[in-house]
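Only one protein chain is missing from this complex, and each of the others stays in its spot.
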Amino acid sequence: MAEKSCTYSLPIGPIHPALHEPFLFQFQIDGERIKKVDLIGGKVHRGIEWMGMRRNPIQVIYVAERICGICSCSHAFTYCRAVEDAADIDVPERAQYIRAIIAELERMHSHLLWAGVAAHEIGFDSLLYYTWRAREGVMDLLELISGNRVNYGMLMIGGVRRDLSDETLSKIKDAMDRFDPVADKLIYLFLEDKTVKLRTQDVGILSFNDAIKLCALGPTARASGVRKDVRQDQPYCAYADLEIRAITPENFDKETVGDVYDKTLVRLLEVKQSIGIIKQCVDSLPSGDLLAEPKLVKILATLKKVNNEGLGRVEAPRGELVHWVRLQESTNLRAWKARSPTYNNVLPWQPMLIGEQIADIPIVAASTDPCFSCLDRAVVTKNGKSEIITGEELHRLSLEKTRRLKKWG
Amino acid sequence: MRPIKAEELLELMTKEFGDRITDSKITKRVEGKQKRENLHLSVTVDRESFKDVVRWLADVQYPLLSVISGWDAGDRVELLYEFQLNGGVLGKGLALTLRVGLPKDSLKIETICDIIPGAQIGEREKQEMLGVRVEGTPDPRRFFLPDDFPEGVYPWRKDESGVPESMIKKLWEAK
Partner (left out) sequence: MAKLTKSFHRALWAFHINSGSCNGCDIEIVAALTPRYDVERFGIKLVGSPRHADVLLVTGPVTRKMAKEVRRVYEQTPDPKVVIGVGVCGMSGCVFYESYNLVGPLSEIIPVDVWVPGCPARPEAIIQGVTKAWEKLESLRGKK
């Protein structure tokens, strides 16, 4: 008897119960296997670039900060670098180091956040809580430095807005010393645990070639063996003095596969790397000014005379972040383009998801660290009739798979 | 992989394309205590040569396409293809911008998705935001804007096809 093949269409999203942005996946399913994926975005398109074109360069910093609440400082950082490039403003050394400290703290909290979400996706909730408790330590430091947990408001064109006192610096150092063993323990928990291994190894593979062709960025690309890191390739700010190397699974003496396990590995090793960078920056923090020009009115007046464009590149937690601005002798920005890493990491989902099981969708989709978490309300079209699967159902499928694998493993 | 220098790339490019490259500029920025230099090569090409240049570049060294930015420059729309070269080599990264000007009466450009598949979302975005028709792009649907967004309105344009005042929602207004 000829085998009958039948594909179902399965939209997932756009609303997911826990965190992150809405995004719609349209799957073609054959049995349990994914045949085709269509990606439908734009659910959170707020027209930010258009807003920026109606505001002056300093006002735009605060819009840039609110592009994403997780990498808020990275966006402001990149935007400021783009404007500094256009207007040829040199940033004082002390400010360059403070910027790097904030950016690294942000990377730590972002990677920990991701690791927790990943643990949740495979049904390992105690690890989610452990990771997020560790993350609160980083949030406390950020709050100590900037007075805020999420949008720090630290960046300004030509420097930073707040200084780090000696007391704060010693607190940062103490915290980093305390954090080192916590990071080691997390690495042990994630990388040695049997359940995590069963669910993440050989799942959601992105090959080296696909990563290059689809312009994947950040940990997603590095887990596939692509040694790309702006901090290494075009070192900026304090990173120019630190000689940072991109982290790939080879750093862990492991063969590069490009699966979810490798992506976890890269991110956790980067948390360790960030701890090292922060310690180095605190130790060699130069003295001097915080801003190239402390009077905001003067900055605006200078920028009003500029007719040039600038490009800013920063390695955000999720990958290379690019801002491009055009200043044209006017109060407001003439043009602005912000490109977040997820923008490039959307297409690699297709090769990663095709051929995987429905139960693997949450962890694979989350593995690029998109602004994305649990999934909700999947509609399965069966013989023209619609059936609702909730995010919980999908999460349950994922948990069942973990249990099944544990039995066999 | 041997890292390629900015001057070297420009020289190779001029040798290959001659006066089809209409303008070029190398800028540098210094960073850190050691004043380490980062280079940025910016090249202007015409629309007809643009795809040849990208194809040639992919042969010399397959680049990372960072972003396609674009802006309304009055009588024309300018697209800027931002590439990154020498990825993976400490401190040798080179930023390359390919700049293409498109006259407003014929806003179209050839797709580069067959050479760099990762350009897809960038091309779709340029179609909906600037009204530039990307010929041959594999998926011409909208990505960011909703399906019921009016035709012929392009948010990044500064002329009459920009967003009309009537479409702007003022969230702060009390009702």
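The chains carry the letters A and B, assigned in the order they are written, with residues numbered from 1 in each.
To be clear about the criterion, a residue touches a chain if its C-beta (ideal position, glycine included) is under 8 Å from a C-beta of that chain, and two chains touch if they have at least 3 such contacts.
The structure presented is a predicted model; accordingly, all values stated were derived computationally and were not measured.
Seen in the complete assembly, the chain not on display touches A, B. Within the set A:R149, A:R178 or A:K298, the residue that contacts the chain not displayed is A:R149.
Per the touch definition above, the residue from B:V45, B:L85, B:L130 or B:L145 contacting the chain not shown is B:L145.
By the touch rule set out above, chain B reaches the unshown chain at residues 145-146, 148-149, 155, 163, 167-172, 175.
Chain A residues in contact with the hidden partner, per the touch definition given at the top, are 14-22, 42-48, 50-51, 54, 62-63, 66-70, 72, 113, 116, 128-129, 132-133, 136, 139, 149-151, 371, 374, 376-377, 390-393, 395.
What we mean here is this: only the chains that are shown with their structure count from here on.
A separation of 23 Å divides the Cα centre of chain A from that of chain B. Those residues of chain B lying in contact with chain A across their complex are 29-34, 36, 38, 40, 62, 64-67, 69-72, 80, 82, 84, 86-95, 97, 116-122, 129, 142-146, 155-156, 163. Note for the complex: chain A touches chain B at residues 41-42, 45, 47, 49-50, 53, 85, 90, 93, 96, 212-217, 226-228, 230, 232-241, 243, 245-246, 286, 311, 313, 320, 322, 324, 326, 334-335, 337, 339, 343-344, 346-347.
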